[in-house]
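Removed: one protein chain of the complex. Kept in place: all other protein chains.
Chains: A and B, in written order; residue numbering restarts at 1 for each.
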Amino acid sequence: MRAFDYIAPDSTESVVAALAAHSPNARLLGGGTDLIVDLKHTSNTPKVLVDVSQVEDFHGIEMTDRGLRIGSMVTHTEIMKSEIIQKELPAMVDAAHTVGAVQTRNLGTLGGNLVTCVPSMDSGPTLLALDALVTIAGPKGSRQITLEEFFVGPRKTCLEPDEVLVDIIIPKENVGKPTHFLKFGLRKGQALALVNAAASFHVGDGNIFSAPRIALGAVAPVVMRATKAEDFLAGKEITEANMAEAGEIAVTEIKPITDFRASKEYRRELVAVFTRRCLAGAYALHQSRA
Amino acid sequence: MTDVTLTVNGKERSASVPPETTLLEMLRSKLNLTGAKLGCDVGDCGACTVLVAGKSVNACLMLAVQANGRDVLTIEGLATAEAFHPLQKTFEELASLQCGFCGPGIILSAKTLLDENPDPTVQEIKDALAGNLCRCTGYTKILEGVVDAARIMNGKQDAA
Partner (left out) sequence: MSDQKGLSIHDRPNSYIGRSVPRPNAKRLMQGRGTYVDDIKLKRMTHVVFVRSPHAHAEIVSIDKSAAETSPGVVSVVTGAEMAESCEPWVGVLTHLAGMKSAPQHCLAIDRACWQGEPIVAVVAETRAQAEDAADLVAIDWKVLPAVTEMRTALDPSTPVIHPDLGDNLCWQREFEEGDVDGGFAKSDAVVEKTFTFGRHTGVTLEPRAILADYDPGEEFLTVYQSTQAPHMLQNIIATQLGLEEHRVRVICKDVGGSFGIKVHTYPDEIATAALSRRLNRPVKFIADRLESFQTDIHARDHEIKARIGISNDGTINAMEIDDVTGVGPYSMYPRTSGIEANQIVNLVGSTYDIPAYRAKCRVVFQNKTMMCQYRAVGHPIAMVVAEGLVELAAAEIGMDALEVRRKNLAADDSYPRKSITGMSFESLSHHAALDRLLEMMDYDNLRAEQAALREKGIHRGIGFATIIEVTNPSPAFYGVGGARIAAQDGCTIRLDAKGNIHCAIGVTEQGQGTESVIAQVAATAVGVPMDRVRVLTGDTDVTPYGGGTWASRAAGIGGEAAGLAGRALRENILEVAGIMLQAEPETLDIRNGQVVDMADGTERLGLDEIGRVVYYRGDTLPKDFQAELVATKHYVPKGYPFAFTNGIHASYLEVDTNTGFVKLLKHWVVEDCGTVINPMLVDEQVRGGVVQGLGGAFYEECLYSPEGQLLNGNMADYLVPMAGEMPDIIVDHIENPSTDSELGAKGAGEAGTAGSPAAALNAVNDALRPLGATLSVNPMTPEQVLRALGKFRLSKLR
């Protein structure tokens, strides 16, 4: 790694001030599991690394009036161990569990995973399927946007160089919403997703799909919603046939690429299968709770 | 340069290092603790696994300064002067390791597992070791070694 300066502010304000002073020559350091790797491979090193892991505002998992608030510096391990998440949103536990391996999960953070914004990120689909919001702090104060708006392109979020991700919020009505996440990687640990999928819905009266959400990763430039498949499901009876059809529709919405890891044709097959399996998994969760 | 002070294997150790120094570099080059190994340098292989504040991390992915003020346990600190850790004992008896390069990392990953989960299933052990590559063995004796060590630590079997 090339030389850089290191600072570790302890408040949101001081992070914002540091960014104001140093951007665009500063990078934020969270858990470092992506950034340190990047820095080892580039000669384009930032002048200053701003370690945000010691900011108290960026930590904690708690229910608030608006919903479940998860600090951006919460590690994947902390998510897996959170009692409220285990109880209400086990899909988030599953998603966190698929990140790297124990060592990576102990360092890596939810916010870091989202900010890195690679299409194959493991945290994105579940949060997208739960209509998650993110809080961003910057020189003009803080703002809140949807996670969907947050993702702009491969390795690109809407964060300005002088802004920082503070927390992630699962809206109150979705805390406890039946959700299921599946990752298809070629190995259990330390594997990138060829496809990630998450689905959530409430079970409406008459056993119908209510507020269905389907989110897919590694099949488009950013983690995406399969809105046509969602529209198809909304109000329909929960049947295996409808789940399968939703999978077929989702296949028409994705924009997968062929690379050395998998062909786009193969990713399409996986999306059909995983959309169906995620829907079935969410329904199974609903039934197990009932 | 940044001054980094760690409690390594129970002893306070300080070094002045450039901020870009990884914890692994500090341990190996500055503190001469070469038990943690550089296998891939990007967190894929687990050969550099050490425990920071009791949690396993890839020391190649952590800046030394990020560990400032914290407890670090490396393989050199696991055995006491009197005795091996039960994992070391079972790994020796079962010949769980071959070339030994992955060993320090695997043993430390297994240690944190047993610290948190004294009676893990084989599946839980596999999950705990998912970040530690061994290229020599069939993993069979590694898994057995962890199971046996758990048994010893739970007092279900005489340590001898």
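Just so it is clear, contacts are C-beta pairs under 8 Å (C-beta built on N, C-alpha and C of every residue); 3 or more make two chains touch, one makes a residue touch a chain.
Note that the structure is predicted; figures quoted are calculated from it, not measured.
Student: By the document's own contact criterion, which visible chains does the hidden chain reach in the full complex?
Tutor: A, B
Student: Which of B:L113, B:L129 or B:A150 touches the chain that is not shown?
Tutor: B:L129
Student: Mind listing the subunit B residues that contact the chain we can't see here?
Tutor: Subunit B touches the chain not shown through residues 28, 33-42, 44-45, 47, 74-76, 78-79, 84, 88, 91-95, 97-104, 107, 125-127, 129-130, 132-143.
Student: In the whole complex, what residues of subunit A lie against the chain that is missing from view?
Tutor: Residue positions of subunit A that touch the missing chain: 2, 43, 184, 186-192, 251-252, 260-263, 265-266, 268-270, 273.
To be clear about the criterion, only the chains that are shown with their structure count from here on.
Student: Based only on mean CA positions, could you tell me how far subunit A sits from subunit B in angstrom?
Tutor: The separation of the two C-alpha centroids amounts to 30 Å.
Student: Within their complex, state which residues of subunit A touch subunit B.
Tutor: Per the touch definition, subunit A meets subunit B at residues 1-6, 8, 29, 32-33, 36-37, 39-40, 49, 51, 53, 77, 100-104, 106-107, 188-190.
Student: Quick check on the complex: what are the subunit B residues that touch subunit A?
Tutor: 2, 18-20, 22, 41-44, 46, 49, 55-58, 60-63, 65-66, 109, 112-113, 126-128, 130-132
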